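Complex shown without one protein chain; remaining protein chains in place.
Chain lettering (A and B) follows the sequence in which the chains are written, and residue indices restart at 1 in each chain.
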Amino acid sequence: MSDAPRVFNRRTLVTRAVHVVAGAGALALSAAPARATPDMMSEAIRKLVGGAKVNEGRVTLDIPPLVENGNTVPLTVAVESPMTEKDYVAEIHIFNEKNPQPYLVAAYIGPRAGKAEFATRVKLNDSQHIIAIARMSDGSFWSDGADVIVTIAACVEISEQ
Amino acid sequence: MTRALVNVPARAKKGDIIEIKTLISHPMESGYRVGYGGEPLKRDIIQTFSCDYDGAKIFLAQFSPAVAANPFVSFHTVATASGKLVFRWEGDNGFEAEETAEIVVE
Partner (left out) sequence: MWIGGALADEIPRDQRRSGYETMRPETRAMQDSDADNPATLWVLDGEALWNKREGAAGKSCADCHAGAAPMKAVAARFPRFDAARATPVDLEQQINICRRDRQNAPPLAAESHDLLALEAFVAKQSRGDTIEPNREPGAKESIEAGRKLFNERRGQLNLSCAQCHDDNWGKSLGGANIPQGHPNGYPLYRLEWQSLGSMGRRLRNCLSGMRAELWPRDAREYVDIEMYLMSRAAGLKMESPAVRP
C-alpha cells in the first residue's frame, strides 16, 4: 500500500536494526569479555542515539524488581505518546549491563500501533540495571531504567537427567 | 516441529486498539552456553519477528540472544480493516515460520 507509514518502509527498518545489532556484536568481539559491562551498555546506547540527548521520562519500563528465575523475565515497555501520524513512537530499544551482549531487544512500532506498548520475556544472567530507550518520530530520545534482582533457582539439574 | 500461537481478537470495531499476543516454540540457544559434556552450544536464535496487516508492516522486533526460549511478544495495533494479519519469524540456520490470523472489523 502506498500510504504505509513512513518509518515502516522495510528498508529503513532493517538497516537501522542491523546497525544496532552489528554495533553491539562488534563490541562483544573486540573486548571479548564473558559478559557485557556497564561501559559496553553505554557504548551500545551511544551507537543508537549518536550525540542526541536521552531524556528521562515518557517511558515506563515495567520489569519485576525481584525475579524468581533469570531464564524468563517478563518485561513491558509503555511510552506516552499521542500515536498520531505526526507524533508517534518509532522505536523502543532495551539494554542491559551484564549479559554477554548489551542489548536485549528492539521493537519498531509506528503510528498504526495506536498504543506504544509491547511486552516480551528475556534472560538475565545476574542482578543488574536495565534501560529502555524510545525514539520518537521527532527524533528525540526518552528513557526509563530499572534495577532487577535475579535469584538463583534451587534444585536444578546438575547433569543431563 | 515448530508451533506458533497467535492471539488476535476475532472481531473489533474500526478504530479500536487491539492487543496481539504471540508465542513460538524455539530454543533461543544463545551461543554463550556449554552442554553438559562441556561442548559449546552453537547459537540458534530467532532474529526478527514481524506482523503485516492492512498493507503495512505494523510491528517488527529484533531479538538478541537474550530473548527467552519460546519467545513471547505482545503489542498493539489499531483495527483498520477486515483481513489477514501475517506473522513471520526468521532466524539462524534458515529458520522461518509464518502464522496468520483473520480479523473482522466493523
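Keep in mind that, in the parts below, contacts are C-beta pairs under 8 Å (C-beta built on N, C-alpha and C of every residue); 3 or more make two chains touch, one makes a residue touch a chain.
Here the structure is a predicted model, which means the values were calculated and not measured.
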{"item": "Displayed chains contacting the withheld chain", "value": "A, B"}
{"item": "Touching residues (missing chain, whole complex) on chain A", "value": "64, 66-69, 71-72, 74, 151-159, 161"}
{"item": "Interface residues of chain B (partner: the chain not displayed)", "value": "1, 3, 5, 7, 21, 23-25, 27-28, 68-70, 72"}
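As a convention for this text, only the chains that are shown with their structure count from here on.
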{"item": "Distance between the centres, which are taken as Cα means, of chain B and chain A, whole angstrom", "value": "16"}
{"item": "Residues of chain A that touch chain B when the two form their complex", "value": "1, 3-5, 8, 10, 13, 17, 20-21, 24, 71-74, 96, 99-101, 103-110, 112-124, 159-160"}
{"item": "Chain A-facing residues of chain B, complex", "value": "17, 28, 30, 32, 36, 48, 53-69, 71-78, 80"}
